[in-house]
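Got a structure for you, written out below as structure tokens; questions coming shortly.
Removed from the display is one protein chain of the complex; every other protein chain stays in position.
Then we have subunit A:
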Amino acid sequence: MRPLEPIGQQARILLGILFFVLFFSGWSIATFGGFVSPTFLADPITMLKDGIYLLTEQGFLEDIGMTVWRVVGGFVLSALVAVPIGIAMGAYKPIEALLEPFVSFSRYLPASAFIPLLILWAGIGELQKLLVIFIGSVFQIILMVSVSVSATRRDLVEASYTLGASDAGVVRRVLIPANAPDIAETLRLVLGWAWTYVIVAELIGASSGIGYMIINSQALMATGQIIFGIIVIGIIGLISDFAFKTVNRSLFAWRLA
């Protein structure tokens, strides 16, 4: 194979599907072939049956809805706070000097370690779930947005000054539009991480949601249900990623022109 040689669209899709096929084949061989005890790993058919049971009898759709709502809520909340702060940090160096050390430090605080504390403060209601996602996302977004804005091409900024742009005009009409695609890409990335936080939050103190279903199924040794839950998370992630990419592509057509 020649490095960096592009491949056709059809081959790309086929190869992408091929790996899913390989994955499920391996799983089927391990379970149907009797290599793994069904107590520990359900086979694909059981998993599907469990999934249908969850959806039709157990109201699992409602759990999915709850989890999606929490992710979106916490994520939107942190984006609303973090994007303006990140832009301000990237644009104005005194603000960066003030906040950057603290944000860098906070970024390494594991959101999941806050869960016990947040349960004390906010109980096990929705606010606690939103706060877990918020803490997990907000510092990451701030830092990544700030780095993008800081790296704006200097010659574009200089050109706008020679065209009479004011300081505020440079932020509004150069720094923000120049980095909008990178900011959108950052959000797409962090949304993926938010899914991890919500499940952890639901595993520890919740009465609904995908994570709650998973921890319940563990008590019942229903590995098929657990795997179904995990796969549902994966599928939702794939869908949201695809939606994000499509929106970005249409919003920032100038990048691809």
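The rule is short, and it goes like this: contacts are C-beta pairs under 8 Å (C-beta built on N, C-alpha and C of every residue); 3 or more make two chains touch, one makes a residue touch a chain; residues count from 1.
The rule is simple: contacts and distances are computed from a predicted model.
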Protein name (UniProt record) of the chain left out of view, among "Putative tricarboxylic transport membrane protein", "Cellulose synthase", "Lactate utilization protein" or "Sulfonate ABC transporter ATP-binding protein": "Sulfonate ABC transporter ATP-binding protein"
Touching residue (missing chain; options A:Pro84, A:Pro101 or A:Gly169): A:Gly169
Among A:Ala180, A:Val200, A:Ile215 or A:Ile236, the residue in touch with the chain that has been omitted: A:Ala180
Positions on subunit A where the hidden chain makes contact: 153, 155-156, 158-166, 169, 173-174, 177-178, 180, 252-255, 257
